[in-house]
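Okay, here's the structure, questions in a sec.
One chain of protein is taken out of this complex; the other chains stay put.
Coming up: chain A.
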Amino acid sequence: MIDWFSGNEGYIQGALVAALLAASVQVALRAGVLSFASVGFYGVGAYGTGYLTATQGWGTAPAATVVVIITMVLSWLLALVLARLRALYLAMATIAFVLLVQIGALAWDSVTGGPLGLFGIPPALGTGGVALILAGVLAVNALTQRGAVGRRLLLLRKDEALASALGVNVRHQHQIAFVWSAVLGSLAGISQASLLTVFTPENLGFSVMVSALTALVVGGTWHWSGPLIGGVVFSWFLSAYLGFASDYRGVVEGALTVVVLVFLPKGLAGLFELLDPGRLRRAAAGPTGGPGGVSAGVPGGASTGQDRPVPAQEMGVSS
């Protein structure tokens, strides 16, 4: 077991960071915000912690705390600037932000180490620490996918005008999603810097953005487990078990992405829905299930955005 872990630890670490980064894109997307800014904050997190620990002698915990606070302030300001942008326009603006961070990393020698990057970052977090961070993030994402928050997020994503007409402060909610996304990106950067003990401009930029988005889409864009599944598939399985086909990794990744997009639009996490036993229970409850149906008795938050509604035919409803 220990041998297996030692042999796979590098892949596992890659999967954990990839999952964090994919989750950072997901939390914005599920509120209807198409933003890649979190990949820029991945750089802010990695360089910020690296600079404070490796060159200023700070401990990892205070450095990470300060970097997360800086991320929150910067991302809130960026959210105010980008508040009027939507969809592709917002995506383009945030891609520009990521590229600006990369250029800054190359140019700001005294802090980032320029093209050579930062070395000697203390490996304080370790695989267990990063796994703990990811578990916490996924737990929060899973909880906020259910109940009133889950419904609000789905509403925001589907119909902004309706959301505001139903009392949701759309701009405020988008800003919260943007900041939470940036914080997760920053945590991914802090984790990566701590695991690799080195961070260079090559660890940042367009390819990282594409990897995060691909892992998310393949894993499952809307389900909380999607980033974890995507991270494990892309950064672990495809690296560790591709064998003779490893020379064609790009082809395998592309083919897998296409197959998932075509046959599983909800990603690999969408397979859970096909196996969802709750759906059968709800169908069995039928029209006599009453207003609360299966979820009655837990007011206000019993029903979830995850619940798959039962088709009317199964409930005996006709026109």
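Definition applied: a residue touches a chain if its C-beta (ideal position, glycine included) is under 8 Å from a C-beta of that chain, and two chains touch if they have at least 3 such contacts; residues count from 1.
As a convention for this text, contacts and distances are computed from a predicted model.
Chemist: Consult the UniProt record of the chain that does not appear here and report its protein name from "Acyl carrier protein", "Heme export protein D (CcmD)", "Alkyl hydroperoxide reductase" or "ABC transporter domain-containing protein".
Modeler: So, among "Acyl carrier protein", "Heme export protein D (CcmD)", "Alkyl hydroperoxide reductase" or "ABC transporter domain-containing protein", the name matching the hidden chain's UniProt entry is "ABC transporter domain-containing protein".
Chemist: Of A:V66, A:A124, A:V168 or A:A240, which residue touches the hidden chain?
Modeler: A:V168
Chemist: Looking at the whole complex, which of A:L82, A:I121 or A:L154 touches the chain that is not displayed?
Modeler: With A:L82, A:I121 or A:L154 as choices, the missing chain is touched by A:L154.
Chemist: Touching the missing chain, which residues of chain A?
Modeler: Contacting residues on chain A, toward the hidden partner: 148, 151-152, 154-155, 158-159, 161-162, 164-170, 282, 285, 287, 289-295, 299-305, 307, 309-313, 315, 317-319.
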